[in-house]
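Let's look at chain A:
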Amino acid sequence: MAELIEIRWHGRGGQGVVTAGKLLAETAMGTGQYFQAFPDYGPERMGAPIRAFTRLSSKPITIHSQIGEPNVVLVLDPTLLGTVPVAEGLREDGILLVNTSMSPGEVRKITGFHTGKAFTVDASHIAIEEMGREITNTPMLGAFARATGLFNIEELAEQLRAWFGKKISAEAIESNVRAMRRAAEEVQQG
Partner candidate 1 sequence: MSKFEALAGNEAVATAMRQINPDVVAAYPITPQTSTVQKFADFVADGLVDTEFVTVESEHSAMSACVGASAAGARVMTATSANGLALMWEIVYIAASNRCPIAMSLVNRALSAPINIHCDHSDVMGMRDSGWIILFSENGQEAYDNLFQAVRIGEHPDVLLPVAVCQDGFITSHGMERVEIYDDADVKEFVGEYRPQWSLLDLENPKTYGPLDFYDYYYEHKRQQVEAMEHAQQVIVDVAEEFNKKFNRNYGLFERYRLEDAEVAVVAANSTAGTAKVVVDQLRDEGLKVGLLKPRVFRPFPAKELASALSHLKAVAVMDRSISFGAMDNAGPLFLELAAALALHGVQVPMADYVYGLGGRDISPGEIESVYRDMLRVAEGGQVERMVTYLSVRE
Partner candidate 2 sequence: MEPKGWRDIPIGGMILEAGNSVEYLTGGWRAFRPVFGEADCIHCMQCWLFCPDSSILVDPENEKMIGFDLEHCKGCGICAAICPVNAKVIRKAGEELARDDARLCIRIVEEGKFQE
(Lines give C-alpha, C1' and ligand atoms only; values in the text may rest on other atoms or scores of the structure.)
Protein backbone atom coordinates (compact mmCIF):
# COMPACT_ATOMS: atom_id res chain seq x y z
CA MET A 1 0.00 0.00 0.00
CA ALA A 2 1.34 3.39 -0.93
CA GLU A 3 1.82 6.12 1.60
CA LEU A 4 -1.54 7.71 0.89
CA ILE A 5 -4.29 6.96 -1.61
CA GLU A 6 -7.21 9.33 -1.86
CA ILE A 7 -10.48 8.19 -3.38
CA ARG A 8 -13.57 10.15 -4.29
CA TRP A 9 -16.94 8.54 -4.90
CA HIS A 10 -19.78 10.08 -6.86
CA GLY A 11 -23.36 8.91 -6.71
CA ARG A 12 -26.82 9.95 -5.69
CA GLY A 13 -28.34 9.82 -2.26
CA GLY A 14 -29.73 6.37 -1.58
CA GLN A 15 -27.37 4.45 -3.84
CA GLY A 16 -25.11 3.20 -1.09
CA VAL A 17 -22.21 5.53 -1.89
CA VAL A 18 -21.41 6.19 1.73
CA THR A 19 -21.72 2.48 2.57
CA ALA A 20 -19.29 1.63 -0.20
CA GLY A 21 -16.71 3.99 1.25
CA LYS A 22 -17.20 2.49 4.68
CA LEU A 23 -16.95 -1.08 3.36
CA LEU A 24 -13.66 -0.22 1.76
CA ALA A 25 -12.47 1.32 5.01
CA GLU A 26 -13.41 -1.80 6.97
CA THR A 27 -11.59 -3.97 4.45
CA ALA A 28 -8.55 -1.78 4.83
CA MET A 29 -8.66 -2.23 8.57
CA GLY A 30 -8.99 -5.96 8.14
CA THR A 31 -5.75 -5.97 6.20
CA GLY A 32 -3.93 -3.80 8.72
CA GLN A 33 -4.14 -0.55 6.78
CA TYR A 34 -5.09 2.88 8.06
CA PHE A 35 -8.08 4.63 6.57
CA GLN A 36 -10.55 7.46 6.70
CA ALA A 37 -14.04 7.38 5.27
CA PHE A 38 -16.19 10.46 5.27
CA PRO A 39 -19.08 11.90 3.29
CA ASP A 40 -19.71 15.34 1.91
CA TYR A 41 -22.93 16.68 3.41
CA GLY A 42 -25.17 18.71 1.18
CA PRO A 43 -28.92 18.53 0.62
CA GLU A 44 -29.79 15.32 2.36
CA ARG A 45 -32.34 13.66 0.15
CA MET A 46 -32.67 10.66 -2.09
CA GLY A 47 -31.52 11.35 -5.60
CA ALA A 48 -29.36 14.37 -4.88
CA PRO A 49 -25.78 14.06 -6.15
CA ILE A 50 -23.45 13.21 -3.29
CA ARG A 51 -19.77 12.62 -2.82
CA ALA A 52 -17.96 10.44 -0.35
CA PHE A 53 -14.25 10.15 0.34
CA THR A 54 -11.87 7.44 1.41
CA ARG A 55 -8.22 7.67 2.34
CA LEU A 56 -6.07 4.56 2.57
CA SER A 57 -2.53 4.39 3.88
CA SER A 58 0.05 2.08 5.31
CA LYS A 59 0.73 4.76 7.93
CA PRO A 60 -1.55 6.58 10.40
CA ILE A 61 -3.54 9.34 8.72
CA THR A 62 -3.78 12.65 10.56
CA ILE A 63 -4.86 14.91 7.71
CA HIS A 64 -8.45 16.06 7.96
CA SER A 65 -8.96 18.35 5.00
CA GLN A 66 -11.19 17.47 2.07
CA ILE A 67 -9.77 15.58 -0.90
CA GLY A 68 -9.14 17.96 -3.78
CA GLU A 69 -6.84 15.81 -5.89
CA PRO A 70 -7.91 12.21 -5.63
CA ASN A 71 -5.90 9.31 -6.98
CA VAL A 72 -9.08 7.39 -7.83
CA VAL A 73 -12.57 8.54 -8.76
CA LEU A 74 -15.50 6.15 -8.81
CA VAL A 75 -18.81 7.12 -10.35
CA LEU A 76 -21.67 4.90 -9.27
CA ASP A 77 -24.39 6.64 -11.28
CA PRO A 78 -23.89 7.14 -15.03
CA THR A 79 -26.46 9.94 -15.15
CA LEU A 80 -23.99 12.12 -13.28
CA LEU A 81 -21.64 12.21 -16.26
CA GLY A 82 -21.97 15.51 -17.97
CA THR A 83 -23.81 17.11 -15.03
CA VAL A 84 -21.25 16.74 -12.25
CA PRO A 85 -17.54 17.40 -12.99
CA VAL A 86 -16.56 13.96 -11.76
CA ALA A 87 -12.99 14.12 -13.04
CA GLU A 88 -12.25 17.46 -11.41
CA GLY A 89 -8.94 17.33 -9.58
CA LEU A 90 -8.29 13.72 -10.54
CA ARG A 91 -4.53 13.33 -10.69
CA GLU A 92 -2.84 12.94 -14.02
CA ASP A 93 -1.83 9.40 -13.19
CA GLY A 94 -5.14 8.73 -11.53
CA ILE A 95 -7.80 6.11 -12.15
CA LEU A 96 -11.35 6.85 -13.25
CA LEU A 97 -13.88 4.04 -12.81
CA VAL A 98 -17.45 4.57 -14.00
CA ASN A 99 -20.59 2.50 -13.83
CA THR A 100 -21.90 2.71 -17.39
CA SER A 101 -22.60 0.73 -20.51
CA MET A 102 -20.42 3.15 -22.45
CA SER A 103 -16.82 2.41 -23.34
CA PRO A 104 -13.91 3.96 -21.49
CA GLY A 105 -13.19 6.04 -24.59
CA GLU A 106 -16.64 7.59 -24.57
CA VAL A 107 -16.36 8.27 -20.85
CA ARG A 108 -13.02 10.02 -21.39
CA LYS A 109 -14.64 12.27 -23.95
CA ILE A 110 -17.49 13.31 -21.67
CA THR A 111 -15.40 13.81 -18.54
CA GLY A 112 -12.38 15.37 -20.23
CA PHE A 113 -10.03 12.96 -18.47
CA HIS A 114 -7.44 11.95 -21.04
CA THR A 115 -4.55 10.81 -18.94
CA GLY A 116 -4.13 8.06 -16.34
CA LYS A 117 -6.38 5.03 -16.57
CA ALA A 118 -10.09 4.86 -17.32
CA PHE A 119 -12.28 1.85 -16.56
CA THR A 120 -15.94 1.17 -17.15
CA VAL A 121 -18.22 -1.61 -16.01
CA ASP A 122 -21.97 -1.97 -16.34
CA ALA A 123 -22.46 -2.42 -12.63
CA SER A 124 -26.16 -1.51 -12.85
CA HIS A 125 -26.78 -4.35 -15.28
CA ILE A 126 -24.78 -6.79 -13.17
CA ALA A 127 -26.59 -5.70 -10.02
CA ILE A 128 -30.02 -6.18 -11.55
CA GLU A 129 -29.11 -9.59 -12.93
CA GLU A 130 -27.38 -10.89 -9.81
CA MET A 131 -29.28 -9.13 -7.05
CA GLY A 132 -32.51 -8.05 -8.67
CA ARG A 133 -31.94 -4.47 -7.57
CA GLU A 134 -29.84 -1.61 -8.90
CA ILE A 135 -27.56 -1.25 -5.89
CA THR A 136 -24.25 -0.73 -7.59
CA ASN A 137 -21.87 -0.29 -4.68
CA THR A 138 -20.79 -3.92 -4.28
CA PRO A 139 -20.12 -4.64 -7.96
CA MET A 140 -18.25 -1.34 -8.15
CA LEU A 141 -16.05 -2.45 -5.27
CA GLY A 142 -15.21 -5.56 -7.24
CA ALA A 143 -14.30 -3.49 -10.27
CA PHE A 144 -12.30 -1.18 -8.00
CA ALA A 145 -10.29 -4.10 -6.68
CA ARG A 146 -9.44 -5.22 -10.20
CA ALA A 147 -8.73 -1.72 -11.52
CA THR A 148 -6.48 -0.61 -8.68
CA GLY A 149 -5.05 -3.89 -7.46
CA LEU A 150 -5.33 -2.55 -3.91
CA PHE A 151 -7.38 -5.42 -2.57
CA ASN A 152 -8.27 -8.86 -3.79
CA ILE A 153 -11.83 -10.00 -4.18
CA GLU A 154 -11.56 -12.49 -1.34
CA GLU A 155 -10.67 -9.78 1.17
CA LEU A 156 -13.61 -7.69 0.05
CA ALA A 157 -16.00 -10.63 0.04
CA GLU A 158 -15.01 -11.58 3.56
CA GLN A 159 -15.56 -8.04 4.74
CA LEU A 160 -18.91 -7.88 2.99
CA ARG A 161 -20.08 -11.02 4.75
CA ALA A 162 -18.93 -9.63 8.09
CA TRP A 163 -20.52 -6.24 7.41
CA PHE A 164 -23.93 -7.52 6.43
CA GLY A 165 -23.86 -10.35 8.92
CA LYS A 166 -27.40 -11.05 9.94
CA LYS A 167 -28.83 -7.87 8.43
CA ILE A 168 -29.67 -9.50 5.14
CA SER A 169 -30.17 -13.11 4.16
CA ALA A 170 -27.24 -15.37 3.34
CA GLU A 171 -28.56 -15.61 -0.19
CA ALA A 172 -28.60 -11.84 -0.52
CA ILE A 173 -25.04 -11.65 0.74
CA GLU A 174 -23.86 -14.25 -1.74
CA SER A 175 -25.61 -12.43 -4.59
CA ASN A 176 -23.61 -9.35 -3.62
CA VAL A 177 -20.42 -11.38 -3.68
CA ARG A 178 -21.31 -12.81 -7.08
CA ALA A 179 -21.98 -9.32 -8.42
CA MET A 180 -18.63 -8.19 -7.06
CA ARG A 181 -16.74 -11.03 -8.73
CA ARG A 182 -18.56 -10.55 -11.99
CA ALA A 183 -17.83 -6.83 -12.11
CA ALA A 184 -14.16 -7.57 -11.47
CA GLU A 185 -14.16 -9.86 -14.47
CA GLU A 186 -16.16 -7.63 -16.79
CA VAL A 187 -14.50 -4.29 -16.05
CA GLN A 188 -12.86 -2.80 -19.13
CA GLN A 189 -9.91 -0.53 -19.39
CA GLY A 190 -9.57 2.03 -22.16
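Heads up, the rule we're going with is that a contact is a pair of C-beta atoms (placed from the backbone, for glycine too) under 8 Å apart; a residue touches a chain by one contact, two chains touch by 3 or more; residues count from 1.
For anyone wondering why these and not others, all candidates are chains of the complex that A comes from, given by their letters.
Please read these numbers as outputs of a predicted model, since none were measured by experiment.
Undergrad: Which numbered candidate touches chain A here in the complex: 1 or 2?
TA: It is 1 that touches chain A.
Undergrad: Where on chain A is candidate 1 touching in the complex?
TA: Those in contact with candidate 1 are residues 21-22, 25-26, 29, 34-39, 41, 61-66, 68.
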